[in-house]
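For reference, the structure I am asking about is given below.
Apart from one protein chain that is not included, each protein chain of the complex appears where it belongs.
== chain A ==
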Amino acid sequence: MFLSALREHARIYFVNPHKNVPREGQKSEYHAFQPSTSSPQGYGRQDLTFENQNYKGHGLSKGKEREGEWDFYWCDLSWLRENSDHTYMDEHVRISHFRNHYELTRKNYMVKNLKRFRKQLEREAGKLEAAKCDFFPKTFELPSEYHLFVEEFRKNPGITWIMKPVARSQGKGIFLFRRLKDIMDWRKDTRNSDDQKDDITVENYVAQRYIENPYLIGGRKFDLRVYVLVMSYIPLRAWLYRDGFARFSNTRFTLNSIDDQYVHLTNVAVQKTSPDYHPKKGSKWMLQRFRQYLASKHGPQAVETLFRDMDNIFIKSLQSVQKVIISDKHCFELYGYDILIDQDLKPWLLEVNASPSLTASSQEDYELKTCLLEDTLHVVDMEARLTGREKRVGGFDLMWNDGPVSREDGPPDLSGMGNFVTNTHLGCVNDRKKQLRQLFCSLQVQKKASS
């Protein structure tokens, strides 16, 4: 499809100056323009691009920059901030972010929303249900919750904490500490430097309990990157992509050197600067490989439980911001979830990214990301080919449709006794090409039959 021409390090977007909703049979004509704003600093994202000649044949062509004349916009977060309030969008138009996505993706807001949701669950459904929200380590927003943090800190002497800036990505500005003295010094430093820069507001940080017993493979720490596509919040419709990857740190894990960020931070962006880094390696395992490895070590049951727990993380985190996110039928969002597994095979949520990196570090990575984008576009369904009742589109499985989605077809088992298996296949076989072929064939047949 048109994404076959994707390359790294480029930027582009789709746009349609004709403002036509393609009718059946009509070849969709999307035109793209390149926005004049450059990628905002701090997000450091690389965006994908199309080569002019390559997508012409697929119904896409590069157009001229024209404000507001587009049908589909894979937008930059900065553009969103500046323009989303006053841009009029037709009904069919789609845009790739929710206006206040930061409720989920900025660490301090996410923590706040999760805490609030947990309290609500405890009130409504009891302690057991609320305990299902215990997938994020104890977190405090700084500087506002500084005193609460100090209290917790004093209660647990000797443990390690991690300090993360709320709005930065790719591992920038993160450090570990064990003594209050360390952050006192840091506080003084940032205060001093901030006085000189009048325009920049004081950055917010979160202090989070560092997970000291991560699951190690080959002696190395890793985290998982999983992709979740949310089509709407009210009602909540979320899809889970089958592929993803585990990112390894290049050096062996040890708690002795908390200054060595190469040990602890597994983002590829950080690992790329490590002296051990070999670009050929990529330091990533596809999730299928990771799942197989765990199964051969712990058995299929344990792996099933782990992946169920991860499903729980995705759903609960989305539910916690459901009422807060400004619902807009034009919006959808592809999130990149970062999950850390500890030695007891318990998954922890590190953070949610609204603009997951789409730069490829290897051939395999490139395939994954292009297929991911292609399937995202299939689910968004600008061409209006889907019936809306599909449970699987390519590599995406419908995980939540205003309620849990079951793997089994047929009426839901309301007795509550049946074996409800969620319709997620994270780390499983992804025969997307075949599935897409079958899907679109049958859709065509259905359309023909009904006309």
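Miscellaneous remarks
Definition applied: contacts are C-beta pairs under 8 Å (C-beta built on N, C-alpha and C of every residue); 3 or more make two chains touch, one makes a residue touch a chain; residues count from 1.
The rule is short, and it goes like this: contacts and distances are computed from a predicted model.
Choosing from "Phytocyanin domain-containing protein", "Cytosolic Fe-S cluster assembly factor NUBP2", "TBC1 domain family member 19" or "Cell division cycle associated 4", the protein name stored in UniProt for the chain missing from the display reads "TBC1 domain family member 19". Although one chain is not drawn, the whole complex shows that of A:79, A:140, A:285 or A:337 it is A:285 that touches it. Of the candidate positions A:309, A:342 or A:364, contact with the unshown chain belongs to A:364.
Note on the undisplayed chain: of the listed residues A:126, A:235 or A:300, the one touching it is A:300. Mapped onto chain A, contacts with the missing chain fall at residues 217-220, 248, 251-252, 276, 278, 280-285, 289, 292-293, 295-297, 299-300, 362, 364, 428-429, 431.
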